[in-house]
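Structure record follows, encoded as structure tokens.
Missing here is one protein chain; the remaining ones are kept as they sit in the complex.
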Amino acid sequence: MSMIGFIGLGNMGGPMAQNLIKAGHMLKVFDLVPSAIAVLVKDGAQQAASAEQAVAGVDVVISMLPASQHVESLYLGEAGLLKHIPPNALIIDCSTIAASASRKVAQAAESIGLHMIDAPVSGGTGGAIAGTLTFIVGGQAQALERARPYLEKMGKNIFHAGDAGAGQVAKIANNMLLGITMAGTAEALALGVANGLDPSVLSDIISRSSGRNWVTELYNPWPGVMDNVPAAKGYAGGFGVDLMLKDLGLAAEAAMRSHSVIALGELARNMYALHSTQGNGKLDFSSIVNMIKPADK
Amino acid sequence: MSMIGFIGLGNMGGPMAQNLIKAGHMLKVFDLVPSAIAVLVKDGAQQAASAEQAVAGVDVVISMLPASQHVESLYLGEAGLLKHIPPNALIIDCSTIAASASRKVAQAAESIGLHMIDAPVSGGTGGAIAGTLTFIVGGQAQALERARPYLEKMGKNIFHAGDAGAGQVAKIANNMLLGITMAGTAEALALGVANGLDPSVLSDIISRSSGRNWVTELYNPWPGVMDNVPAAKGYAGGFGVDLMLKDLGLAAEAAMRSHSVIALGELARNMYALHSTQGNGKLDFSSIVNMIKPADK
Amino acid sequence: MSMIGFIGLGNMGGPMAQNLIKAGHMLKVFDLVPSAIAVLVKDGAQQAASAEQAVAGVDVVISMLPASQHVESLYLGEAGLLKHIPPNALIIDCSTIAASASRKVAQAAESIGLHMIDAPVSGGTGGAIAGTLTFIVGGQAQALERARPYLEKMGKNIFHAGDAGAGQVAKIANNMLLGITMAGTAEALALGVANGLDPSVLSDIISRSSGRNWVTELYNPWPGVMDNVPAAKGYAGGFGVDLMLKDLGLAAEAAMRSHSVIALGELARNMYALHSTQGNGKLDFSSIVNMIKPADK
Partner (left out) sequence: MSMIGFIGLGNMGGPMAQNLIKAGHMLKVFDLVPSAIAVLVKDGAQQAASAEQAVAGVDVVISMLPASQHVESLYLGEAGLLKHIPPNALIIDCSTIAASASRKVAQAAESIGLHMIDAPVSGGTGGAIAGTLTFIVGGQAQALERARPYLEKMGKNIFHAGDAGAGQVAKIANNMLLGITMAGTAEALALGVANGLDPSVLSDIISRSSGRNWVTELYNPWPGVMDNVPAAKGYAGGFGVDLMLKDLGLAAEAAMRSHSVIALGELARNMYALHSTQGNGKLDFSSIVNMIKPADK
């Protein structure tokens, strides 16, 4: 069993750390919120007084933070963690951040001989708890192989997207497409219903035709069409509008750096931004259908 | 075996009529293009000198025409075919046209006691030849049951979308979503490639993640990712840009009538319109990726 | 003084007819709403029992109707008015309708020797009452010259856009651009305010810089920036969201016929459609800023 330093114990990081403890690993944990640490300590983790203390003597460092600036300021700079991580330790950053930020940290790590992978996840808090997350990994194949035993305790699918930062790129490319297909599916269903169709009948037809996609198969946004989806529970739980907005923002940032055309992606971003502005940021992102469909349907 | 009057023998109608002949039906065929008639006559159909003659004494009338105005002017008005169709004959219009036009003709038929269904198809010329089309049907369930034996000779899947016009609505809702997911998939792949990813690796990741859709599964637009798709053959064959443009235009028309919001759908329409304006109207619609991706990839 | 048959006495047609009466012309008026006729009769017009009666013996026919289908069914067909208009009478259609519909009616008129112009207006009900409308005219120059004395009694500016239908095309091109600049100005102001700027200061800067347009000069959408605009009166009066939506719909229809790319125009159309769906169809179109700006500004 290994000694793991785990930093960032929020809705995602908390249950991920718990699954590593269950698998028999020893964890030293740190978060800016003391109560988040307390939960893990109860489960058997060692409390660290700082990020620096959390990585002392560990085999693996895992971080799960909200945004690029948090990851950059954790690892880099004068007081950065890179200076305190043991020489042979592997760094696994599971945060979803800008690919450019991932690359910057990975290069800084490599320049002092440390190996790092970016391993953003999908699957939400449900997947984090159940240990069924998907990891999309960027970095060297050898580093991924070293990380695999740990990732397998927290998730089910592991993809190798390419070099440093590639995990981030693949994740936001996927999530941008998801954001587009969700809003596009909402438009298609609303158009059908406004023209007299039954949403279940139309959903069934589409899901067996060329318009079919992950949304029509597993995550239909129209209330009453599927059980066990956010649309069946008032759009509670699931993947929040503001999280989708964050990922579409990362996509836009990447597109601007690479001079890419993502006209649909940026229009989708604005649709979720409008939906959020109108007070729906915490609802599941499939609630975008409420903005699009006629008020009386 | 039945006597069928078949009107409209183009790239789709021709092979559909042939499949009915192969199944043992007797066909009286008409088209404005004499050579199209000649092909069918060689296969055993009876030549009709006019649409009126084609429907004399038949059990079933099938039409397959390019656009709303053709269907309206075939069936309606002073010289309209409805006045010449035998009282017990069933009308099956397989054209993809505006739902409002379908409803107008169906109502006119019904007002004189004739039954009609709208049964637009998907599956392209390949499906028409192979007899594996999908029919999306609007009209009464009884009329669909009468039509089913004929449809089954020309296609594989038959969906009942609802009342008159519902077949058209469901088809354009599906195809609008397809137009969006194709262009969205192209954007996602181009974004990934511009940021250093391999298109096959990224396609594989997406097709096993939440961004997956019919395009990533069966019709990848990026050259070299899949065999046996238009992208592998210089975008020849398949479903043309101008046909996608037509369907997105029908979606826009329906949206305007029903005051629906289809922001992504209309943006996609403009993307294909631009692609067509730049000289690509006859290429398969997956060639939209060429407009989006960097010139050197 | 001339005898004029005036058909369509709504919010626009009513005051336009009154201005012709004030100028000394004799009017025979018809509308489907009897009370609309009554108002004009009180002002000195002759009541007609039908459109046919309204045009008997007149020098000029003026129509002001809501949409393409009304104009087509008024003039065309078996019972159409063209058959009843005196041989030397001039037809002035002031309705805003599809250019294709205008051309169709104009051609039918011409085929029996009648001259017709399309003369859609801008300026709203205020301009109709004040007699300060703008007419954008399609048709032959001679026909416009015959119409000019009448148009000058109802409006201030008269533009000759080209042949039959050109008045419609020019009007919707202008109004599409207006719809875009209004929504674009709203986005620019909201972006500035969300980033700490004062809306009046920013409006002033833009109106003296390269972003300036008719909206920033005369019709600022942000409350408190200008007096005497709809934004100063809770967006009452002015040019309604649903009217802008109608004109953007006509633009989309024309674009589809001519295979034109109007990506911004159709996105704007969807923005006003969404705003209307959310219950704001009757407000002035500058209220689109409410959909875009942060809730607390």
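Lettered A, B and C in written order, each chain numbered from 1.
Here is the rule we use: a residue touches a chain if its C-beta (ideal position, glycine included) is under 8 Å from a C-beta of that chain, and two chains touch if they have at least 3 such contacts.
What you see is a predicted model; the values in this text were computed from it and never measured.
K.L.:
Out of all the chains shown, which come into contact with the hidden one?
P.N.:
For the complete complex, the undisplayed chain touches A, B, C.
K.L.:
Which residue, C:Ile117, C:Ile136, C:Ala231 or C:Leu283, contacts the hidden chain when the whole complex is considered?
P.N.:
Looking across C:Ile117, C:Ile136, C:Ala231 or C:Leu283, the contact with the absent chain belongs to C:Ile136.
K.L.:
Considering the whole complex, which of A:Glu72, A:Asp118, A:Glu266 or A:Asp284 touches the chain not shown?
P.N.:
Residue touching the chain left out of view: A:Glu266.
K.L.:
Give the residue, chosen from B:Pro87, B:Gly113 or B:Gly279, that touches the chain omitted from the document.
P.N.:
B:Gly279
K.L.:
Sort through C:Gln18, C:Ser68, C:Ser122 or C:Ser287 and give me the one touching the missing partner chain.
P.N.:
C:Ser122
K.L.:
If you put the missing chain back, which residues of chain B would it touch?
P.N.:
Touching the chain left out of view, chain B contributes residues 263, 267, 274, 277-279, 291-292, 294-295.
K.L.:
In the full complex, which residues of chain A touch the absent chain?
P.N.:
245, 249, 252-253, 255-256, 259-263, 266-267, 269-271, 273-274, 276-277
K.L.:
Which chain C residues would touch the chain omitted from the figure, given the whole complex?
P.N.:
99, 122, 134, 136, 157, 159-163, 165-166, 169-170, 172-178, 180-181, 183-185, 187-192, 194-198, 201-202, 204-206, 208-214, 219, 251, 254-255, 257-265, 267-268, 271, 291-292, 294
By our rule, only the chains that are shown with their structure count from here on.
K.L.:
Rounded to the nearest 5 degrees, what is the angle of the rotation relating the C-alpha atoms of chain A to those of chain C?
P.N.:
C-alpha superposition angle, chain A on chain C: 180 degrees.
K.L.:
Measuring from the mean C-alpha position of chain A to the mean C-alpha position of chain B, what distance in angstrom results?
P.N.:
Chain A and chain B have C-alpha centres separated by 39 Å.
K.L.:
Would you give the residues of chain A that are in contact with at least 2 other chains, written as numbers and ranges?
P.N.:
If we look for residues of chain A contacting two or more partner chains, we find 263, 267, 291-292, 294.
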